[in-house]
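One chain of protein is taken out of this complex; the other chains stay put.
Now for chain A:
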Amino acid sequence: MALLAVEGVCKAFGSLKAVDEVSFTVAPGEIFGIAGPNGSGKSTLFNLITGIPFAPDRGRIVFDGDDIQGKPGHAIARLGLARTFQRETSFDGLTMFENVLIGASYGKPDRAAAAARDAAAEALEFVGLESRSFGRLAGELSVFDRKCLMLATAIAMEPKMLLLDEPASSLTRPEIETSIGLIRRTAARGITIVLIEHVLTFLMSLSQHLLVLNQGRVLAAGEPATVIADERVIEAYLGTRRAAA
């Protein structure tokens, strides 16, 4: 059974159909890639699935057997659906440890205080942040460390699924390599991953299934190798043969 099933989801902003009749399923344990040019509706799709900050106009979203469309964002998060944001995001007024403690305690409210602290420390070490810097304010960190911290706050929730919104954006080449390794290790923990990226090579190296969006609609879906060979995908990314010539 699919862990996430999105059926006919739509969202319009005025006359612009940002997401138009999008359907797909994600199986447990896989890394699922979503590609598409800028403005194709990738991030909006994540917003609709997580209810942050808005729910879809129409359509159905089933996560782990629960209908989640229209539920408040924090409730969806507590069901085990975590996300990251495209821009590196942190709680600047809190220390690194407190940042992760938010995910560890509020993302899993049944957890006792001591267990939440252990989970927070473990998540920070997992993403490679050193324990002697746990007391630093998140606002002082570099872009890469903030991205790692954002991932740690999600992992501390022990989610079933993690939606990663362009984890490679504004990173250097070696940082991207580190990120790929980190995403693989996250998947190895048993967390299903849905990954947005407009850099196709990044997606190709990670995902087992690929979905390509264009202007809010599904352009192609399936095995990565088949999808990128698709005429329409090439056209969306590079323009038509005639225009290119």
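FYI, contacts are C-beta pairs under 8 Å (C-beta built on N, C-alpha and C of every residue); 3 or more make two chains touch, one makes a residue touch a chain; residues count from 1.
Here, contacts and distances are computed from a predicted model.
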item: Choices "NADH-quinone oxidoreductase subunit N", "Nodulation protein E", "Glutamyl-tRNA(Gln) amidotransferase subunit A" or "Branched-chain amino acid ABC transporter permease" - which one is the UniProt name of the chain not shown; value: "Branched-chain amino acid ABC transporter permease"
item: Among A:8, A:70 or A:93, residue touching the chain not depicted; value: A:93
item: Of A:131, A:170, A:205 or A:226, the residue in touch with the unshown chain; value: A:131
item: Which residue of A:59, A:103 or A:167 touches the chain not shown here; value: A:103
item: For chain A, the residues touching the chain missing from this view; value: 50, 52-53, 72-74, 77-78, 82-83, 85, 89-99, 101-103, 105-109, 113, 116-118, 120-122, 125, 131, 134-137, 150, 153-154, 157
